[in-house]
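Following this message is one structure expressed as structure tokens.
What you see is the complex with one protein chain gone and the rest in place.
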Amino acid sequence: MATTHSKAAARLMIAPSVVLLLLWMIVPLGLTIYFSFLKYNLLKPGTEWFGFKNYYYFLTDPSFVEALANTFYLVGGVIFITIVGGVLFGLLLNKDFWGRGIVRLMVIAPFFIMPTVSALVWKNMFMNPVNGLFAYAANLIGAEPIDFLAHFPLASITGIVAWQWLPFATLILLTALQSLDQEQMEAAEMDGASPWSRFWYITLPHLARPITVVILIETIFLLGVFAEILVTTNGGPGAASTTLTYIIYRVARLGFDAGGGAAGGVVAVILANIVAIFLMRMIGKNLDK
Amino acid sequence: MKTIKKNLLATALLSATMATAASAETITVATVNNGDMIRMQGLMADFNAKHPGIDVEWVTLEESVLREKVTTDIATKGGQYDVMTIGTYEVPIWGNNGWLVPLEFDVSYDVDDLLPAIRGGLTVNDNLYAAPFYGESSMVMFREDLMAKAGLEMPKAPSWNFIMKAAKEMTDKDEGIYGACIRGKAHWGENLAFITATANSFGARWFDENWNPQFDSAEWSDTLNFYLNLLNRYGPPGASSNGFNENLALFQQGKCGMWIDATVAASFVTNPKDSTVADKVGFALAPDNGLGKRGNWLWAWSLAIPAGTEKADAAKSFVQWATSKEYLELVASKEGWANVPPGTRTSLYANPEYQKVPFAQMTLDSINAADPQNPTVDPVPYVGVQFVAIPEFQAIGTAVAQEFSAALAGDKTAEEALAAAQALTERAMDKAGY
Partner (left out) sequence: MARQQTISNKLVWTVLAWILGATIFFPILWTVLTSFKTEAQAISIPPVMFDFDWTFENYETVQERSNYSRHFWNSVVISVGSTLLGLLIAVPAAWAMAFVPGKRTKDVLMWMLSTKMMPAVGVMIPIYLMVQSAGLLDSKTALVIIMMLVNLPIIIWMLYTYFKEIPGDILEAARMDGASLKNEIIYVLTPMAVPGIASTMLLNVILAWNEAFWTLNLTAAKAAPLTAFIASYSSPEGLFYAKLSAASTMAIAPILIMGWFSQKQLVRGLTFGAVK
């Protein structure tokens, strides 16, 4: 058991991290809150007090509600695809087959790709309705090429992002599967349990914990997804692929409205924290076992 | 890990050797990744020979990234750049804010040689705040072979009705030929530039004299419906994500009958190295509707020096070199007259060598046909042909551009898109306090 001495030492060891992160959070956040009450456009010299008007305009933005929904669909969609795909791929890669090492290298590769690069490659070389490979494939079977980014913008972006995160989920779930108790599995097989019920009653519960971790980590990163949207659709058409992050970008970086962008930032921080609390509860339950 | 270490070592050695070479004054030039700027980077030996004491660091970025970065930098007095490449949208606003160094050149520069329309757009309170590197308007580029095949002849100054008719006749979707390639990508500098310029020729305007948004007018409805009809019927698939570059690629591959876009594109589509249709391209003025205004815009990518740079003299030497008559001659001697940055100097268009370039006269006529002070039929309180030179415009413009792009993608009707544009513009103008 820990002694008082080691407790004090422990605090000392944690302190730098806590202080740094506290500063990293509080200073920008404090400034952001301050800016959010100012009428402050970078292109116009001078600032003035603006009360809650920045918040008013941000929350009543015509695309705000749609952006919230889009954010939810994007994050949820990617998590869903990566977990279902990750479980399936994990099960497959866990089989005995020739060339495991090479297949594994191929499967993890997308995780190393810069988001900007992957968005550019998908947009131009695959989804482009004239020169893209998908258009070529459609023409080959005599179908009309689909203009993915115009007609399914959010789904297309979800697909691109899911491609990047699938390796992550697959790897974690594969590692978890490798630690599955084989004797239990074989015993169940002897007892005549079908492959499906073996999966449902033994494999899936075993994966609950890694799945939770995947959800947690992916949510943290996916809430900030932005480069993929900027490169492919610019949030459009209309607001069809505008997420919360993207509206803030539009206000703060296209409009150079530092005040409005700050208000958006504060709103996003509040929403992110709600998500965080929810997630932490879930994780806490699952991880404390 | 071993490979990385080797790489690291190799790069470390490389950067060490580079560091010893740099002892002169270094200026940082931020620029857009357009062809003429890239070409300039290949011609730096000439500058270095003339100004051995000045090293130039390039920051070459895609237009939207560039704009964000230089605007943030100048607004916060970041001081990261000594020369910035900016457009006719920024210059009036920045100049008014006192953010730019007024440019005064010696006699050899011949400032009066700059095209008046272009120079006017870069001048605030009689100070020239940016030197034009290349200027552009928009015009019709078309395939002469396909036009002949359709049994039509392009007039020098076509009407929108003719364009619609020609687009119909030229379109052959089975062959992958689309009559009209036009910008649809949602951005104020992409689809909105085209639509706003077109709207001018339809007699529409962004604001009335009291800054009231006008998207609920009949003229705007006519404009947008015409645009949607033209593209939906005779445009390529995926038009709502096509910007300048996408359309350029399509045209170069021979997939377009007509392309209405920047005059600067003329040298790309007639360049046999990149274009499969180089010898079949004709040019015409941007169309009109008989109301006295044509649907062409005016833009100049220009070099400006931020106030507060400590290297203003070196920066000015660079700006002077890059926008001088001698630079035009330098490009001509290395790459031919067709590749000279167009649209900045009267003397260039008087040069008999340059007059042989097929699109020279049409470019000049297009530029002269645009008037940023009186862009449309009715009077307006703003400056700018295809934009409104107020700080709020980028955000408003991008949101409006999204609405129009949604209408093109079929997610909204023209009326819904215009109503949304009207509402969001009113909101933004309210917030800004107009």
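In this document, chain identifiers A and B correspond to the written order of the chains, with residue numbering beginning at 1 in each.
The definition used in the following text is that a residue touches a chain if its C-beta (ideal position, glycine included) is under 8 Å from a C-beta of that chain, and two chains touch if they have at least 3 such contacts.
Worth saying up front: this structure is predicted, and the values here are computed from it rather than measured.
Q: From the listed residues A:14, A:65 or A:204, report the one that touches the chain absent from this view.
A: Candidates A:14, A:65 or A:204; residue touching the omitted chain: A:14.
Q: Taking the full complex into account, find the residue in A:68, A:103 or A:155 that is in contact with the omitted chain.
A: A:103
Q: Go through chain A and note every residue touching the omitted chain.
A: Spelled out for chain A, the touching residues are 2, 6-7, 9-11, 13-14, 16-18, 20-21, 24-25, 27-29, 31-32, 35, 42, 89, 92-93, 95-100, 102-118, 120-122, 124-126, 131, 133, 136, 163, 166-168, 171-172, 175-176, 179, 182, 186, 209-210, 212-214, 216-217, 220, 223-224, 226-227, 231, 244-245, 248-249, 252-253, 258, 261-262, 264-266, 268-269, 272-273, 275-276, 280, 283-284, 287-288.
Q: Given the full complex, what residues of chain B touch the hidden partner chain?
A: 1, 3-4, 7-8, 11-12, 14-15, 18, 28, 30, 33-35, 38, 41-42, 57-63, 65, 68-69, 72-73, 76-81, 243-245, 248-249, 252-253, 265, 268, 274
We adopt the following convention: only the chains that are shown with their structure count from here on.
Q: Roughly how far is chain A from chain B, going centre to centre by Cα mean, in whole Å?
A: The computed centroid separation for chain A versus chain B comes out at 36 Å.
Q: Would you pull the chain A residues touching chain B in the complex into a rising list?
A: 39, 41-45, 53, 57, 60, 62-63, 128-131, 135, 144-145, 147, 149-151, 230, 233-240, 242, 250-251, 253-257, 260
Q: Could you please specify the touching residues of chain B with respect to chain A in the complex?
A: Residues in contact with chain A: 64, 68, 71-72, 75-76, 93, 97, 176, 185-187, 236-238, 240-241, 246, 249-250, 255, 391-392, 394-396, 398-399, 401-403, 405-406, 408-412, 420, 423-424, 427, 431-433.
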